[in-house]
Structure formats: structure tokens, C-alpha cells
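The complex appears here without one of its protein chains, the remainder shown in place.
Right after this comes chain A.
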């Protein structure tokens, strides 16, 4: 039974009950308005009464369907759903996905060699980044979790900016304060990543509320998070605040099946994260195939229109598979099979799906794309060599940014460290830091 048909049935049952109820009411008071809701329970005003007891079971609800535009081989399933993007836009989508994937491979290896301290790749999720970012406007504010580098690629974050951040050198916009992949860009409206999970979700909701109050607001907020992060208390708070305070925020869940080693079936027992939207929190919801860049694009486009028109949130769940290890600190073959990973890395890979689509269109040129990848590879390697040689920021900056202005006690601590370092220069890596 389809989700919709089920809903219609439930709706009809409710109407039936309402009729029964008004009959009962009339027998007590013929003058009472049948739609008078003064006697409805405040906690569930629209609920009907029944007089046979029944446990409402999870199985009574069909799972929310997965919206998909392309099949595995890159053919459009329903021509009406083809977003009809120009060759130019599709090439940018494809190349941004390739760039991300190529850069990821090299930076992952560079961590393995001890060049950078940490890295997280985005394999298998490229379409959910690029498809969603492409449907937004630059003025839309983004809060990410940590595996959304593709969104930054689409917005124009440069290879040198990615790599300088990973090295925490003097050109890192984050000033060397955070671990690699904790990107942020004021210019690109992308709030700096924080490691604690889900903290960004209620923040995004608050930002959306404040945007809504601005005159003639035409910007929404998009918050990315994983299905694991959706188990945190902050996720509940965010969904509930977004709904009750009617905020123009798109709550974008990248459901990639794993939270480090924990599979999604140990994370929740309901219908994913999408299942929480309509019934759980009263939020409009879309579930898409996150390996289908067009499905994500269309869904995001629709979500953006809705959220700005209604000033209400949307839950958007993009299903994919985390082909990556969680991070460079993780070996995921300890908890899942290599065959499973390989299947998602080949047959169901978002890049190969888009490539097939381009082949059908006659837009794919093998030679050009190979040259593109090899160009990116050269650029990334060259940038690693450059970023590695750049000095770190002046170490005195450690004390900056704690407060808007440095309070007396921190100035004192900074002086104390200056004197100590001056007297013990040989013990500190001063040569790697700006003076």
C-alpha cells in the first residue's frame, strides 16, 4: 500500500469519526456547532475519537517513498521530472564531483603519509552535496556537519583554501585553530564546522528565525547532518523548534547508513529521519535517492520554494552509502564487507550515474574528462607542496579570538608565554610559525 493511499484512508477514517462525534454531540446539545473545537483536547485537536482499542503499529504506515529521477544507468525515469539543466550546469556538477573525489583521494593519502594530521573523505555522497548546493542561492546560509566539502566546492571554495585549512597554515581562514576539514567561509555563507555532532542543527533553526524577521527576506538556512547525529538531543530540539517557531530552514539529513561503525538499524527503528518529519514533528518532508544528483537537485529546489513561501521548515533526507571510512582514524572493513563497499563504489556510485546520463546526451568526452582529473591531481599535489611550506600563524594568535578583545588575564598569560619561549627558544618549533 502506498504511503499516500494509506494517508487518504486515515483521513477518511478521521472524517467518519468526526461525523460520528458530531452525532453524539447533537444528541446532548442540538445547538452546539459541530465544528466547535472547544471540547477537543488541546494536545491533539484534530484527532478523531474511536471506540475500539487498537495499538497503532509502525507497520501501519508505509515507508515514505524515495524520490528518484534517474535509474542506475543514467536514464531519466519520468521525462517530466528531468530538471532540464543546461550542458554547462551539468558539466559543472560533474566536474565538481570529480574534483571533490580526486582531492579526497590525495588528501586521504597525504594523511597516511603524516603530512596532515587528519582527513575525512566524501566518497559516495558527492551527488547529495552538489545536487543540493546547485539548487540554492549563494545568500542561503549553510551549517554543515563535517562531510559536506562538495557544497563548498560548488560555492567556489578553492583547492588552496581547502588544503591551507588542512595544514592550519597562515592562509587558513580558520587560523590554525581546528583540525583538518573544519572549513568555514564567511564569503561563501558557510558557517565554520564544529566537531561536536548536531550542535549546528538548533543553531541553524535560530538563524532561520532571525532571517525570517528581516524585511523582504529571500534567504533560507540549510543544515546538513548525518542520520547518526539525528539521534542527539539537539536534533530533537531543532526539529521541534523549527516546526513550532515556523522557521525557513531545510533540515538536510545525509543518511549514509553508518555513524562510524554503528549501522542505521542500530541508530533508529522508525522510518529513517524522513519518517520523523510529518507525523513526528509536523514538518513537510521529502526523501530522495542521494546518489541521484537530479533527484537531490529537484528536491532541494522544491524545498527551498516551500520553506520561503510558507516560512516553515522542510526535512529532506538523502539516502546514500558512506563509501568512505568514517575518517583517517577508522578502518571500516572491521565492521562491513569489502564487497558491500565495492557495490556502492561502482554500480550505485553517484558519479558513474551522472556520467552515464552525460554519455546518453552525447555530452561526455572521455579525453577531456581524463585531462580534467589529471589537471586537478596536479593542482592538488602542487598545492600540498605549497601549503606544507607555508608557515603556521604567529603562535601568539593562540590567545586571540577567545573574546572579542583580549582580557587582562589572557594578555598576562600571553606575556608569560612570550618570556618563557624567549628563554627556551630551542625547545619550541618557532621556525614553523610566523614571527
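Quick note on the criterion: a residue touches a chain if its C-beta (ideal position, glycine included) is under 8 Å from a C-beta of that chain, and two chains touch if they have at least 3 such contacts; residues count from 1.
Note that in this section contacts and distances are computed from a predicted model.
This figure omits one chain of the complex; the name its UniProt record holds, of "Exosome component 4", "2-oxoisovalerate dehydrogenase subunit beta, mitochondrial", "Large ribosomal subunit protein mL38" or "GPI transamidase subunit PIG-U", is "2-oxoisovalerate dehydrogenase subunit beta, mitochondrial".
Checked against the full complex, the one of A:113, A:216 or A:435 touching the unshown chain is A:113. Interface note for the absent chain: among A:94, A:281, A:357 or A:395, the touching residue is A:395. In the complete complex, the residue from A:150, A:184 or A:228 that touches the missing chain is A:228. When the full complex is taken into account, the listed residue touching the unshown chain is A:424, out of A:45, A:213 or A:424.
With the whole complex as reference, residues 105-106, 108-110, 112-118, 167-169, 176-179, 182, 194-197, 228-229, 231-234, 259-262, 266-268, 329-330, 334-335, 377, 381, 384-385, 388-389, 392-393, 395, 397-399, 402, 409-410, 413, 417, 420-421, 423-424, 427-429, 432 of chain A touch the missing chain.
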